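With one protein chain withheld, the remaining protein chains of the complex are depicted in position.
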Amino acid sequence: MNLIDQLNGILADLQGVWAESALMLGAIAVLVLGLARSGRAIKALFLIVLIFACYLNLTNGLRGDILSGSLFLSVHTSTFGILFLITASFLLLFKRGDKHSTEFYFFILSMLTGSLLMMKANSLLIIYLSIELVSFSSYILTNFSFKKKGFEASIKYLLFGAICSAIMLFGLGIIYGSTSTFLVSEWNSETFSALLPQVGFILLLVGIFFKISIAPAHLWVPATYQEAPADATAFMSIVPKLAALVLLKRIFEGQIFTSNHWIYSLVLGLGILTIVAGTLGAFRQSNARRMISFGAIAHSGFLLPLTLIQSTTASESLWYYSVVYAIMNMVTFYLLDVHERNGIVEIDDYKQTSRSVWIGAIFSLILVSLVGLPPLAGFTAKLFLFTTLWEGYSLLENSQMLWYLIVAVIATVGSLFFYLRIPRAIFLSQSTDNQSINLNLSTKILATLFCIVLLLLFFAPQLVMEAQQLLNNVHE
Amino acid sequence: MSEQMLTYYLYLAAFLFASGTYIVLTRRSAIFVLIGVELMLNGANVVLASFSQFDPAMNGQIFAIFAVVLTVCEVSIALAILLNIYRKSRVSNLDELNQIGNT
């Protein structure tokens, strides 16, 4: 193949990364515009960039390996990409002052780019670069409350992330040394039969688990989620996590392990540990956001097994759970933000809000959905998960799936007891100093809309599946 | 490079990684902890670079250069944050940063 052919091939393949390029250029444009304008103009540009990236993502029809194997495109990368872009657009709903809004949107865009690349990564180099890109943006965004605690959380997050990336890099080196390839797609069932590459693979998992927040790499979550700005937290708790899950699913899709391999036991064991740590940790928290962040850890544990099982059900469950999780977390952090602006931070502070019945009821419904009770979409997501686990148990004959199922069911019940502490504080306490908090109508309407969507997705779950089909086929 | 040499390089990498870990876990000063992180990352880089001797395309060394650049970025972010912390509260030791937690 001569040089011209190679160049032509690269040019043809570039279509697959147009969305990322647009985001990166858009990020720079946001920075440049930030020199002259602030506020509305920045937000408008941010939205335009997102819509444009969405368009590029939808029209991209490439699938499979591109750019000499460094990226791999699939149904998941295109549909999750749209999900991430839409999630990012919801950040505009949060109230954000003009202070440093340029930089904020710049880092959101670069985190988004990193997440999109992370999903598509096929080369270990891309995996490392995209994880670092996401991480760096997150470290900086954690600072954006510009308070002492925010800096503290940020440096702790950074150190934790740096150690994890060092461990991962070491693992990548070992994998490289023992397989002499960087490409995930060149792995096969023989690759990890020796001990050395297995060690390397585990060290690689540490880096990915850090992004998904799987135990023991979940310890950074509470402090970071508690101190970062609410919109950044909402974004961080959704997009990088789901991107890393898609990446993990892609790695396990390669059939590099048989289903009774000990790696499966290990990952499932860590998933169970995550669920337990998240659920138990949440019980005694006094800060509302900290409690939700432990809940988010438990949700990572719920999502994890869906990457291990290779079946249509598992893929559909992952997609459905992710969509519902994105909606729930977005609206939860939105409501937490609204309350925090009125000085309501601790769970006990919610006793003061017993006057604002409407928003309280909506908030309670959202939390019920996070628990996973009918008639909200959270229940359907859990039901899908349980069905998948059962299928995994009966098809793969992996009895650990059954244990996972049992722990997941118990944890779902257990999570009722901490999530419902907020509704309890709102509705069941006779508080003396009942000041009505200041909520405008748009907040109420917005929260209600989200809630209706969650209800709708419970009654018509096939909408989500059809959306996936539709998003995947739009380019035709 | 012979297999024997590779082993020595890997010993060096392991030593760098382990001493970095030790520093990260034991030093109070945030700057020293960052140095520990650097050592860990460079240990990993040594692994990459030494394995790339067997790779005609030398991808490992390219990877290592990327990793070095990223490390620089990481450290500059960390220093910026530490500077902010120092400005606000005149603290540069990690164990004095204990404001966040359950009340």
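Which chain is which? They are A and B, in the order written, and residues in each are numbered from 1.
Everything that follows uses one rule, which is that contacts are C-beta pairs under 8 Å (C-beta built on N, C-alpha and C of every residue); 3 or more make two chains touch, one makes a residue touch a chain.
Operating definition for what follows: contacts and distances are computed from a predicted model.
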- Candidate names "NADH dehydrogenase subunit L", "Molybdopterin synthase sulfur carrier subunit", "ABC transporter ATP-binding protein" or "Aldouronate transport system permease protein"; UniProt protein name, chain not shown: "NADH dehydrogenase subunit L"
- Item | Residue among A:Ile163, A:Ala425, A:Leu439 or A:Leu454 that touches the chain left out of view | A:Ile163
- Considering the complete complex, of A:Leu14, A:Leu266 or A:Leu456, the missing chain is touched by A:Leu266
- For the chain left off this view, which of A:Ala41, A:Leu62, A:Ile202 or A:Val345 is in contact with it? A:Ile202
- In the complete complex, which positions of chain B touch the hidden chain? 21-22, 24-26, 33, 94-95, 97-98, 100-102
- Message: Just checking the interface: what residues of chain A touch the absent partner chain?
- Response: 155-156, 159-160, 163-164, 167, 195, 198-199, 202-203, 206, 215-217, 219-220, 262, 266, 280-281, 283-284, 373-375, 380, 383-384, 386, 390, 409, 413, 416-417, 424, 428, 430, 459, 461-462
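Note that only the chains that are shown with their structure count from here on.
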- Query: chain A to chain B: how many Å between their CA centres?
  - Reply: 27
- Message: With touch defined as at the start, can you tell me which chain A residues reach chain B in the complex?
- Response: 124-125, 128-129, 132, 136, 139-140, 143, 148-149, 151-156, 158-159, 162-163, 165-167, 169-170, 172-174, 176-177, 180, 182, 223, 226-227, 284-287, 290, 346
- Sort out for me which residues of chain B touch chain A in the complex. 13, 17, 20, 24, 30, 33, 37, 40-41, 43-45, 47-48, 50-52, 54-55, 59-60, 62-63, 66-67, 70, 73-74, 77-78, 81-82, 84-85, 88-89, 94, 97, 99-103
